[in-house]
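All protein chains but one are shown in place.
Up next is chain A:
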Amino acid sequence: MTVASGVGYTLIALGPGFSLFFLSIVSKPLLILTLLASTLVWLASLVALAIVWRGFLPLGSSDWICLPLLASSVALQEFLRVHFWRTFKKVESSLNGVAVRISKPPLRPSEKIEIAIALGFGHGLAHSIMFCLSLLTPAFGPGTFYLRSCPQMPFFLVISLISLGFLLIHTFSMVIFFKGYEDHNSGLRFFVPAMHAVASSLTLVNLVQNGCVIGTPLVMLCAALTLFVCGKSLWQKGD
């Protein structure tokens, strides 16, 4: 729908990402590296899933195929997330070891949170790349597109909003998850995969006629909830 709307959609999907990158990440080389590595790993996980599911193409016209697709994706990613925590602990201890040897202070809590955000941002970015960015390229042309099941919202708007939602969910989920391990709070550890599963399932509401009007705002609601839980868990540390 012209370059203006193409840029608009991209900013809706990635604007917060740009802000986060330029305000928090770009000034610290460690975080840039962390972000890059995380994006690559999460992208690899999605590509691996795609390779496996490729074998089942064509998927057929039934919508029910989405359930195992989503379930396997969420399961694999959550399994991977635990390994992120373990790798983070190893990196933290070796970084702290180096710090001790050169008489510098160990990682501060705020720095650990920043690393967690970078790791989560990598996850959100991988999701955006895989599920949103290439789909937005036709939006820069003069035409628009509406799905038959969603005449209320342009297709590209739905994609951008959902991508924004998951960017926020993934970025801050990592913080919640790490906090859960640090503070031995199993509630937080359980919240993250549950939220991932719920938000993913809510995207299925879009399959229903006119469902996008309900499904998309609900995903945004999930994102808001994730932000709230993250903020609350960090705030409590101060007590």
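Simple rule for what comes next: contacts are C-beta pairs under 8 Å (C-beta built on N, C-alpha and C of every residue); 3 or more make two chains touch, one makes a residue touch a chain; residues count from 1.
As a working rule, contacts and distances are computed from a predicted model.
S.K.: UniProt protein name for the omitted subunit, picking from "Nicastrin", "Cytochrome c oxidase subunit 4", "Protein Abitram" or "Nucleoporin Nup43"?
M.R.: "Nicastrin"
S.K.: Just one of A:Leu35, A:Val74, A:Ala116 or A:Leu164 touches the chain that is missing; which is it?
M.R.: A:Leu164
S.K.: Kindly note down the residues of chain A that lie in touch with the hidden chain.
M.R.: That gives, for chain A, the contact residues 1-2, 4-5, 7-12, 15-16, 18-20, 22-24, 61, 109-110, 134-135, 137-138, 141-146, 154, 157, 164, 231, 234-235, 237-238.
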